[in-house]
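What you see is the complex with one protein chain gone and the rest in place.
Naming follows writing order (A and B), and every chain is counted from residue 1.
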Amino acid sequence: MSREVVFRFDGAPYPGRDGQTIAAALIDHGILSWRRTRVDDQPRGILCGIGVCFDCLITVNGEPNVRACMTGVEDGDDLRSQEGTGYAQ
Amino acid sequence: MNPDVVVIGAGVVGACCARACVEAGLTVVVVDRGAVAGGTTGGGEGNILVSDKEPGPELDLALLSRELWAQMAGSLGDSFELDPKGGLVVATHQHTLDYLLRFADEQRACGVIAEPVAATDLPDHEPRISRDLAGGVLYPQDMQVQPMLAAAHIIEAACATGRTTLMTDCAVTGIDVDASGAVSGVRTAQGVISTRHVINAAGTWGGEIAALAGVELPILPRRGFILVTEPLPPLVRHKVYAADYVANVASDNAGLETSAVIEGTHSGTILIGASRERVGFDKTLDWHVLGRLAKQAIEIFPLLAEVQLLRTYGGFRPYCPDHLPVIGPDPRVPGLLHACGHEGAGVGLGAATGHVIAQWITGASTSIDLAPFSPARFGASHVA
Partner (left out) sequence: MPSDIVIVGGGVAGIAAAVVAARSGCSVTLLDSGSAVGGQYYRGAKSPESGSGLSYEALRRAFDELVVARGIDRRLDTYVYSLARRDSGFVVRTRGDDRHRGDVDVLESRAVVIATGAFDKQLPFPGWTLPGVMSGGGAQALVKGSDVLPGQRIVVAGTGPFLLAVTYALISAGGNVIAVVEANDPVGLARHAWSVLPAAGKSADLAKFVTALAKKRVPYLRRHRVRRASGTGHLESVTISRVDGDWRGIAGSERIWECDALAIGYGFTAQTDLAGQVGARMRIGSDGGLAVEVDERQRTSVPALMAAGETTGIGGVDLARMEGLIAGVAAVEQCGRQAALSDAAIARGMRDVLKLRRFADALHFAFPVRDGWRDDVDDQTLVCRCEEVSASKVRGAVSDLGARDARSVKLLTRAGMGWCQGRICAPAVDALCRFDSAASLIGGSYRPVAVPVPLGAIAAES
């Protein structure tokens, strides 16, 4: 059994498991979207799920545009949903 | 098919020539061996600059061209992202700044608006700029377009008049002359087009087209790479470049020269140029060049260090030994006109180039004296 970790998503704490990707950890809690697009302001989650499409970008510990599908969740991660480019205007 | 004019090349220069000819009442066929904007234009940034031009005929052409671009953008409904963002030229050291300020003085005497900016005032214009610069000059007249969209929409508008036909994937294989030696037609992969006027707007490949008409034109490729970042919020407001850029543009050095040119685009990506090398038509990526461009850009905008490179593209500037374009009639072949060899300024100078070419064909007096741009300046050698 893999170790339990605790991460935050938009401020709220959630449990996850070591070895899960960030995308999987969020989807496990019914969170399907963590990004809004910069042109049409539409929600996005994972598409390819294996690192190719970059649709699942998320801000991790202040670093924007991290692929949720390729990045393992770590204990204490501060995950933030992204608007537009992921950078402050 | 028997148009008044055949334009060879569907890039920005060819598009502007077609538009100007149609407005002057002529019928036009535009031919390109590939797609619209697939050559020199497709590898460019879309600069419409006065800031990098030293006083002389090219600056006169640039000042006229920016007026014509603004008019075109107005009549084509802003379909090609014309952005009058202005240019900001910065110096990293005091001695470069001194040179830059003298250069700006000379430009001002010729009608360029050039406003010195003290180092402490640079952040007012560019909040994210490095605090370690010596100062700069602001050029409010500099503009940018999306060059591929510009070429495509200008040609589309010309075609919509019914007096222009576009033929893509249509390589020119020969230029026919009559018994007097004057142009009589253009041979293409899709047949012969009879015409009395051929405009060579083939950009970097202008020399090859000239050779089809039996004349030599010394146009060489000068390679450049552009870095494209991830999309960002508007962090860079102007076209910002290092003062060394002007010296590099005017240089005859065949070796690698780089100086940072940084600008945002409508899509949010930041474009970073500009490298210059004379290495023929070799498109092989050189990470050493890309690294140098990145480093120089970071010196001006430190926040770029964390920004990701998404892609890069290369292009070939059509370069003449004296850095001036070839615009106007070729005295060796009546009916052959050149509109190429603009180096990195084909988009910026394109509107005026088309304008004066159409004026010459219709017998009007040209807005600008074409003598400095004449192919005759290279000597009258025919290809054997």
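As a working rule, contacts are C-beta pairs under 8 Å (C-beta built on N, C-alpha and C of every residue); 3 or more make two chains touch, one makes a residue touch a chain.
Because the structure is predicted, anything quoted here is derived from the model rather than measured.
**Q** Could you list, sorted by label, every displayed chain in contact with the chain left out?
**A** A, B
**Q** Looking beyond the chains shown, say which of B:V279, B:L309 or B:A376 touches the absent one.
**A** B:L309
**Q** May I ask which residue of B:L138, B:V183, B:V261 or B:A297 touches the chain that does not appear here?
**A** Of these options, the touching residue for the absent chain is B:A297.
**Q** Mind pulling the subunit B residues that touch the left-out chain?
**A** 10, 34-38, 42, 148-149, 152-153, 155-156, 166, 168-169, 227, 229-231, 267, 269, 272, 284-285, 287-288, 290-292, 294-295, 297-298, 304-313
**Q** Footprint of the hidden chain on subunit A, which residues?
**A** Counting over the whole complex, subunit A touches the hidden chain at residues 17, 19-21, 23-25, 27-28, 32-33, 37-40, 42-55, 57, 60, 63, 65-67, 69-72.
Methods note: only the chains that are shown with their structure count from here on.
**Q** Using Cα averages as centroids, what's the distance between subunit A and subunit B in whole Å?
**A** One centre to the other, that is 43 Å.
**Q** Inside the complex, what are the residues of subunit B that reach subunit A?
**A** 230-235, 268, 308
**Q** Name, in rising order, each residue of subunit A that touches subunit B in their complex.
**A** 38, 65, 84-85, 87-89
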